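Other chains dropped; remaining ones untouched in position.
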């Protein structure tokens, strides 16, 4: 199936990246690289806790063929993860990475927050091309966009605020929901670009329930379940991740039906 | 001076309502009532911790002449302030109030949150006309709007997210910043209604710094200081509120100058 | 009934103080003053949001006959309630109060926190005699005690950590649970003073379930219900406070029975 998506992300949060070892991670990128057409951007997640491990992963991913590396904030030592620490970390990674770096802020999983002052400083690095901002804080997102150059790409990562992120000036999105409803997500971008805000807001209202279901409520398990429903092979999660409760399964099926994606493939 | 504002709120959070006694509160409403033209809506804050005290305050305010009462969530006993408790509280107040009730959610001051499910239930009450939502959570705001009827008025109360709230479907706003830049706020509403989003976003970027300064950073003291700068008599705060630090004073003057409101009166 | 309690607090959080007006508050103090023997300390809650209102309430309470005034932190304007603001507030109140001031920190209700540095500065005031610390943060409590003189009285206000507060050096407690189990609370102080820690810890384990039930879980309504069960007249709460859910009622009765206080009176 061909979609209108501009590219694909592998080894993001929903790709269970923290549950795979290095060899598995490389194999995932290889498989995807073979199957994604060259006219679509391939972004690979390579964030690790240590700077050296991240650089090693970025180097391997670039060699296999990703176009861009997605680098999640390190987060274990939360008490010392200041803006200065993030700037040091990302600068070292971007200095060493053979391909451009996409910053990645996702506080619901990391418990740390990449603030606009850090992003502003990092946006000046020639090898840092943008930010995937998965937080729903519109004030922060708007400030980040205002403090970075026009060419710096900001991608929304929260489905329930995707329309709002685009209103705030985001350039696009990287969303779990685009795996099950790719055209809907592209439509949203097109509608906002065409200044058709009433339709965009209406579309947002339609996708918010599924966005929440596949986000905070069920996460990876929910997305895999949804993929199974529409003809892809989502498959089981890797422990300690579990399964989707029956109630949530029912809600996911209902939302997929409401969005007309149950037979999408 | 005449402005294009649709109305005025007295005894809101920035009106130092929690620091005034009942006689002072009544005197404030009387003074404003005399001076606000009848073609503008006068909204008076009457929220108290006890249901009975709120009803008494609403009754007095209505007698003096407010068109609508603004009722902040009770908040001291946070552990039992469930949606059910809020529904009971607001229903009792709305049953008794001689004038329509405007719900008021402002977690930065109350530490409690009036959730969409409670607002949905309350919106069915004939004497509850809307909600002033001062939180910056766009997901919650969008859900609240989606779950309430078209005629239910939702007003944004957070300056840094005012444009975003309008995008999400808010009908207008009640903002501290409109005291120092009334036309800017009306312009924002007009721009969004006219689908001129690029200009609206640009305007939002211009007001966000002052919105943040007069919001979380300096609060009542900052707003009073700003009013002093543009020719109104903001005056001192009532203790325990204090004064604006010199640094913040300078920033406020700079932002007022940038907005062209320093000689607004 | 006579108990071994050293005194009594009226118009604390569990006394529904925020739900009473000034006349009612005065009447409560008068009633209690008449009935509490002069050899027991009578402490009256007088905290208000404004400094002036607090001073007025303290003056009236002293005239009626309280020995000490309990002054909760003001809390509405959370964003500016710094240690400096608290020091200014309490200094003004203590300067004006005819009777000694007992500071009162209870973040679960106020959403603000009176930090050790502020308490240290305030402990130097001749008319500030101590602190009722109702938070369960033992690190903060220990620091506060370490930074204040020996004569400064620190009273624990959290039943589930009462033993731990005494271990940390607290001088005693002001606890909701002492209304239904006064002797148990006095026993705890005596056991710790006698260095009988194993018994004290065992006693703590016995009271923790009721402490939690009457604390965060049911609050004022739970305490009133418990008083009704043991022969006092707790009576109904004042709205917006509600009633105790049947499940919690059952748990309260079970815990009262386990503590042997069901027929205490």
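The chains carry the letters A, B and C, assigned in the order they are written, with residues numbered from 1 in each.
Quick note on the criterion: a residue touches a chain if its C-beta (ideal position, glycine included) is under 8 Å from a C-beta of that chain, and two chains touch if they have at least 3 such contacts.
In this text the structure is predicted, and so the values were computed from the model without any measurement.
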Full count of same-sequence chains in the assembly - 3 placed in this view: 4
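The rule we apply is simple: only the chains that are shown with their structure count from here on.
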Classification of the subunit B:subunit C interface as same or different, half of numbers criterion: same
Chain centre separation (subunit A, subunit C; CA means) in Å: 49
Gap in Å, rounded to a whole number, between the CA centres of subunit C and subunit B: 34
Shared-contact residues (touching 2 or more other chains) in subunit A: none
Touching residues on subunit B, where the partner in the complex is subunit C: 13, 18-21, 49-53, 74, 76-81, 84-86, 88-89, 92, 108-111, 216-221, 238-242
Complex contact set, residues of subunit A against subunit B: 136-139, 142-143, 146, 160-161, 163-164, 167-169, 195, 197, 201, 204-205, 208
